[in-house]
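Every protein chain of the complex appears in place save one, which is left out.
Note that the chains take the letters A, B, C, D and E in the order they are written out, and that residue 1 is the start of every chain.
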Amino acid sequence: MMEDEEYQGGEVKKFLYVNRRLPHGTVYALESLETVLIGAAFDQDVSMLFIDDGVYQLKKDQAPESIEFKNFSKTYRALEMYDVEKLFVERESLEERGLSEDDLLVDVEVIASKEVKALIDQNDVVLSF
Amino acid sequence: MMEDEEYQGGEVKKFLYVNRRLPHGTVYALESLETVLIGAAFDQDVSMLFIDDGVYQLKKDQAPESIEFKNFSKTYRALEMYDVEKLFVERESLEERGLSEDDLLVDVEVIASKEVKALIDQNDVVLSF
Amino acid sequence: MKLAVLINEGPYQHQASDSAYQFVTAALAAGHEVMRVFFYHDGVNNGTRLTTPPQDDRHIQRRWSALADEHKLDLVLCVAACQRRGLVDEGEMKRNSKDAHNIADGFRISGLGQLVEAGIEADRLVTFGD
Amino acid sequence: MKLAVLINEGPYQHQASDSAYQFVTAALAAGHEVMRVFFYHDGVNNGTRLTTPPQDDRHIQRRWSALADEHKLDLVLCVAACQRRGLVDEGEMKRNSKDAHNIADGFRISGLGQLVEAGIEADRLVTFGD
Amino acid sequence: MSTLNIVNKSPFEKRTLEQCLKRIGEGDSVLLIEDATISAVNGTAYANLLLEASKQSRLYVLQPDLQARGFAEKPLLDPVEAVDYAGFVDLVVKHERVHSWL
Partner (left out) sequence: MSTLNIVNKSPFEKRTLEQCLKRIGEGDSVLLIEDATISAVNGTAYANLLLEASKQSRLYVLQPDLQARGFAEKPLLDPVEAVDYAGFVDLVVKHERVHSWL
């Protein structure tokens, strides 16, 4: 949609995308990512937060070709090119799942559960699918 | 569908409908009930089991007119006319929710959690939406 | 205040579209502006004119179309979600070589950018889903 | 062995239809009979021919239609669920005074009795949903 | 006030309510709608979860959804305030942002 890329409103808001679900079982992870990519054209201040099962979205070695799904996980690596550089992952969510930063396919900032509220409070719009 | 009412297969199977969700938030409770009613025309041996949030389907005083939904809860009272008389409710599911048999709009047989397996084992087909 | 609403589930299966409708109605009654209702994911299924719910039940699509007509609401279906789910207007029908369209009065199909724009321009964005 | 499958969710949003497709394909490959695939709830949305998924993605409806053609599968959409969700064949179009239909090749619309019948006649019924 | 958090699923079915409550604090509110409304009723296994949260957050329940499920007459947990759709709109207006925990 070309018209999306011509937003001239000028206003800059802080958007937080909260990701809480596993990829593939439902479409939400993919469609959250698509919103972030489209949103990048609006020159807003974008952060992504991965908590609960959302941390699985960043798991290395995803191979959804096994179930004939597109492998969109590599797109998280391309987020930098869209100036989306603030990726936050909650430590407790990783730990409960037996995961560590080494299991993730991108560099992230790991934060504690008790820091999540402060992050949310810094943003104007919270989108969680 | 008239053709549904002319099943001449003769075979009788034991069907168990397992209801585990709240009514109204999703359509499953209503559509489970519709399957039971249609199924009655096939002269099968039908039981319904209400466990977990499914026990809320039988709660008295439902008034979904408040959100412009049809009130289908009265249909549970009509099940007898369709020869669906075996309604089982799990005691532990009621207790966790602070409910008792008095809160239910039909007569049911209350069973213990540990009796659920035996009930399932007695049936040929288990439908749970 | 200027509000925007996001709906992520289709009609009847989940309460999301119902809750959003009641919320929008109440917001309008309180004198607020609802600048856009954006339908994403299965939410786009709210926009088909081909439903025939039981006569004693609510007609979710017609209720939205009537509200849009009365209050000049902007009901937007996400184009990518529409393509995955079979929601089609005349333009999409031609572009994708389909032989029918099914979009209801008062809805339009547009890009995901309309959601981001709603997030920017509205004072509050409220999401309804599963 | 004679199998039947029940699908309760639409395409793309949930994995249900994908899982069912892989299961049915494997069952057929193993020489089993799949006597019916019944689509209930949002599952009926699998049967619209109006989807245009991205070209690098799977085409869920066409995959079902092709499998049905190859193996003479009986793909049945629940009529009541179709009416609530806007799935229409020529008969339903006339009965409900609609101006378009959207059902895909290989699918038919029928009553919920077809699900009960599948439960009676199949040796096993396997459900896929949310 | 800070964030209006909306929860719509039963705590017996999904963990959303507890997942929400552990990330919120001072100035935040929680509105229970749809299937989540039953957790506002007195006497369920999740009562303590809400009582604990009420120490720092305000709790609301959408009355029409509670009524739909047959609980209009049952006593609610003390700290939970019932609102109608007009009240829902007011809560959205009064908070700086809305976060739907889906």
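Operating definition for what follows: a contact is a pair of C-beta atoms (placed from the backbone, for glycine too) under 8 Å apart; a residue touches a chain by one contact, two chains touch by 3 or more.
Keep in mind that this is a model prediction, so the values were computed, not measured.
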Contact set of the excluded chain (shown chains only): A, B, D, E
Given A:Asn19, A:Thr35 or A:Gln62, the one touching the chain that is not displayed: A:Gln62
Candidate in contact with the missing chain, chosen from B:Thr35, B:Gln57, B:Ser73 or B:Asn123: B:Asn123
Residues from subunit B at the interface with the omitted partner, ascending: 18, 20, 28, 51-52, 113, 116-117, 120-121, 123-126, 128-129
Footprint left on subunit E by the chain that the document does not show: 12-15
Where the missing chain touches subunit A, by residue: 21-26, 52-53, 56, 59-64, 66-67, 69, 73, 96-98, 103
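The working rule: only the chains that are shown with their structure count from here on.
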Each chain counted as touching subunit A and subunit E at once: C
From subunit B, the most remote chain by mean C-alpha position: A
Nearest-to-centre chain - CA centroid comparison: C
Interchain centroid distance [CA atoms averaged], subunit B/subunit C, Å: 33
Distance from the mean Cα position of subunit D to that of subunit C, given in whole angstrom: 26
Set of subunit B residues in contact with two or more other chains: 24-27, 67, 69
Touching two or more other chains - residue numbers and ranges from subunit D: 12-13, 41, 54, 80, 130
